[in-house]
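The structure under discussion appears below in the form of structure tokens.
Here the complex is missing one protein chain, while the rest keep their positions.
What follows is subunit A.
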Amino acid sequence: MKIFTGDETGLVKSITFSENSDYASSPIVKTWGKIDRSKSIQLMCYTTALEKKKLIVARKNGQIDILDTNDGKISQEFFEAQVTGEHKSSARFVGLFANDRQVTCTDKGIVRYQSILEDNLSTIETTLTLAPDLCRLRVHPKEHHIFACGGKERELSLWDVNSYKEGICFIKTQKKEQKAGLVWMSKNVSHDFLDLRVPVWITDLQFLSEQETTKLVVGTKYHQIRIYDTKAKRRPVSDYNIGNNPVVSLIIGRNSNEIFFTDTIGNVFSVDVRTGKILGQFKGFAGSVTNLAVANGPSLLTSVSMDRFLRIHEIGASRKLVNKVYLKQRLTCVIVDESEDKIIGESKQDAEKYDSEEENIWENMKEIKPKKRKIKH
């Protein structure tokens, strides 16, 4: 298993664990790049569309680098002119995704679909202008033309790029011609018990399952976890208030019924989406956890936090800390590359072995017949 982390000083680190899936052992850490705070990494993702797996890194100064996963060489470089790291009001990246086309989004609301294939470089294919103050944009993991976004006073909205037409699409405006491309938009929850409007501030969101594009889970600044179903209604299907601190990052767990989310004081909760109950908490964090990733089929949770550690937890009932690696910088992103892993296959074999053993036991078992009572005459 290989883990890549991005940090505040613009370094990318690759953490390689030995092949025999011993995650408790100390890994090999490689550092790529030079310390430069203007190149602070904001988002990371990776793509398999190119001939090799490549890492995509979005930086504070608007630079988007495509790195090789083996030696960290920059193979391509883009530049988002909007984002310049000098001013406080400058834009930052809030969404990044790539297959053959790379999707970037800034908090000013500019979404860019851009080709990263080497034969037609730097031709911007589509640019969407959404409302500003976005906090997160996610592209659906299977249906790449569909994405969802939300932010500060920006309701969750679902978009389809294929049906998008030129023109500014402010989410708030209700004019019909400007809404081309907008598939669905949520509606704020009803007023609270004092009949006051509930503020909206989406900090992170995820699509609940890879098969459907209709179900979404959203975390907010006001520590709510909301489930939306675009087929059912515009208001959240369920709305849970968990904890006391804003949601920082959110991820889908082993199945679409379980999510993991982190808050600003370094709590990582596992939550059942159906009931809204906390199933458990991952321990050992001293600082805010900035990003999560599930790994190994998924039985491991990797997390990076502001306290400069990469941690690996077991997802099962114990939620035990398997390993932690000190990476010297305040970390912002984590990505897991499992391509060199064969553990899932092994576990399947194990399961088969176990099954056959079980069958043997049943076959070898002697049949016990009820003894006939001797009847005395």
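Rule of thumb we're sticking to: contacts are C-beta pairs under 8 Å (C-beta built on N, C-alpha and C of every residue); 3 or more make two chains touch, one makes a residue touch a chain; residues count from 1.
Following the convention adopted for this analysis, contacts and distances are computed from a predicted model.
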The chain that is not shown, which UniProt protein name from "Rpf1p", "Coatomer subunit zeta", "Protein farnesyltransferase subunit beta" or "Origin recognition complex subunit 5" does it carry? "Rpf1p"
Options A:V248, A:V271, A:L301 or A:C333, residue touching the unrepresented chain: A:V248
Write down which of A:I15, A:M306 or A:V336 is the residue touching the left-out chain. A:M306
Full-complex contact with the absent chain, from A:R37, A:K231 or A:K277: A:R37
Residue among A:I28, A:L117, A:A232 or A:A286 touching the omitted chain: A:A286
Go through subunit A and note every residue touching the omitted chain. 9, 31, 35-37, 221, 245-246, 248, 264-266, 283-284, 286-288, 290, 306-308, 326, 328-330
